[in-house]
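Missing here: one protein chain of the complex. Every other protein chain is in place.
Think of it as A and B in the order they're written, each chain with its own count starting at 1.
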Amino acid sequence: MRHLQRHQFTRALRNTASLFSILLLAGTVCDLRAHTSLPGYLELNETSPGSFEMLWRIPAAEGPPPAIYPEFPANCVVPKQLVTQEAPGSVVERGLIQCGPKGLAGGSIEIENLQVTILDVLVRITFADGTSITQMLRPLAPSFVVHKDAKSHVDAMGYVRLGIGHILFGIDHLLFVLGLLLIVPGPRMLLKTITAFTIAHTTTLALATFGVVHLAPTPIEAVIALSIVFLAAELAQHRRGVQGLTYRKPWLVAFAFGLLHGFGFAGTLARIGIPAHDIPLALFSFNIGVELGQIAFVTAVLAFIYSLRTLEIQWPSWTYRVPPYAIGSLASFWFLQRCALIFSF
Amino acid sequence: MKTTRVRRLLSGGIAASLTLLAPAAASAHPMPGVGDFYAGMLHPLTAIEFLLPMIAISLLAGQQSREPAIAMLFTFPLSLAAGAALGVPIHLPSIVAWINLGSMAALGLLVATARPLPSSVAAGISALLGLTIGLANGAELGEQVSPWRFIPGFALAGLLLVTYGIGCVRRLRAPWMQIGFRVIGSWIAAVGVLVLSLR
Partner (left out) sequence: MKSTVLLRRARAVAWRALGVLTAVGITAAPALAHPNTGLGVGFVSGFTHPLTGLDHIMAMVAVGIWGTQLRKPAIWLLPVTFPLVMSVGGALGVRGVPLPGVEIGVAASAAVLGLMILLAARPPIWVAAVLVGAFAIFHGYAHGVELPKAAYPLAYGVGFVLSTGLLHLTGIALGLMERWPLGIKALRGVGAGISLGGALLLFGLIR
């Protein structure tokens, strides 16, 4: 018994060593970063009639931020120098916009260059009398006319799109689902596992959004990366004949880590800054979007595997090690990167 | 019985997933702000001049027997990557644009006739198309885009498209479906001939 354990330990060590060597390679050569897809955010607070405090956040998860900027009506004066601040994953600009007696009502706000991106921008304007309007701008609809009485214009579809985008452009969540897909045998168990994952992340997403539980987002993101490493390790172990927990009870693992991923999603929603009365709608629609994106991804992967099987290719045995090591090294890289982020604050 | 149901479910799934992805792919072209990886994936799918010949090559791969199909499956994404890597320093826009239009007509015609090809020819065709599409896309890479992330995404898009094409054509064996694939080929060829005549 003891001998077996030691054997397993050395095996795990060897695994980890090869994992890290690949990881180093991946890190130096590819500089691949997990991309957390966030919309841009423009907030305007009317401090005195006609003058607005502006907060403009451009997501810049990767490389230089896209060259998008808000364009205000002609009666508004934008200061030449804006206070710029670099935050992790975004650039924030602040300034005071003077619109004179006419204010913003009836004027048009446009996000320049938005049509050459695939970003959404959430615009929220709070007027001096406390009323506020919210509007989602998209590449195909980059402008809107400010009507003070207009109802909030981030409809359910806007949040659904956000959810779809968040999962499809968030490689880390996708890799986790991919890991589960590779482990789970048969469609019935797959359904069970995905359902468990969904229930779990829905629960924590709701808890976090309603403020019942609060966790700092950066450590959560680090642990999410770690959850992918765990799955990859289980996959690699399985090739050597070890039946890990995920193989025996995939739904349990999916549930446990689903709780974590839910906090991750909540972080995204929180950073957008939803108006309080919008929360239930936003939560529900965002979750629907995440589900749709997840189903789309699972279908795409299954269709890929299924299409590939028509060719009955005899893959050499080493190729089966490629997915676990590739997934594992990427995820470990993100883990280290996110850990570094934690300590840089 | 059970397998046929799964089969149908999945063939529908291929269709449904493509539908879901289509709007995302349809978004604007240069796309800063997305990861360069995604930019690589979406870039060839958002331009008709690349999308149509790529659909044609994926259907052609599906129409072949096993060996040529496997050959095409491997050569196409690899040559896409090679072409894109070469395209960063080398710019041959005019010739490449010609070849891409011509390949639309030629590949569409091959799909319409559903000709079985020897492995070497099939591999050669897909390598040539991959290189030209890769060259054209690589040349469009700006200074800001990292080729290390763009090219894997780009090759992955090619791999997915060819694999789905193979899956569709090889699984949906009903005679009228097979004719349907040939009809798509002939439509692509028709577009190619029309646009080629403008040059």
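Heads up, the rule we're going with is that a contact is a pair of C-beta atoms (placed from the backbone, for glycine too) under 8 Å apart; a residue touches a chain by one contact, two chains touch by 3 or more.
As the structure is a prediction and not an experimental result, all values here were calculated from the model.
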Candidates B:Ala47, B:Leu86, B:Leu128 or B:Leu156 - the one touching the absent chain: B:Ala47
Of A:Ala87, A:Leu140 or A:Val213, the residue in touch with the unshown chain: A:Leu140
Positions on chain B contacted by the hidden chain, ascending: 8, 11-12, 14-16, 18-19, 22-23, 25-27, 45-49, 51-52, 55, 109, 112, 168, 172, 174, 176-177, 179-180, 182-187, 189-198
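FYI, only the chains that are shown with their structure count from here on.
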Intercentroid distance (Cα basis), chain B paired with chain A, Å: 29
Contacting residues of chain A [partner chain B, same complex]: 29-33, 35, 37, 59, 61-68, 115-119, 139-140, 164-165, 168-169, 171, 187, 292, 296, 299-300, 302-304, 306-308, 310-313
Residues of chain B defined as touching chain A within the complex: 6, 10, 13-14, 16-17, 20-21, 24, 27-38, 42, 66, 69-70, 73, 144, 146, 148-149, 152, 160, 163-164, 166-168, 170-171
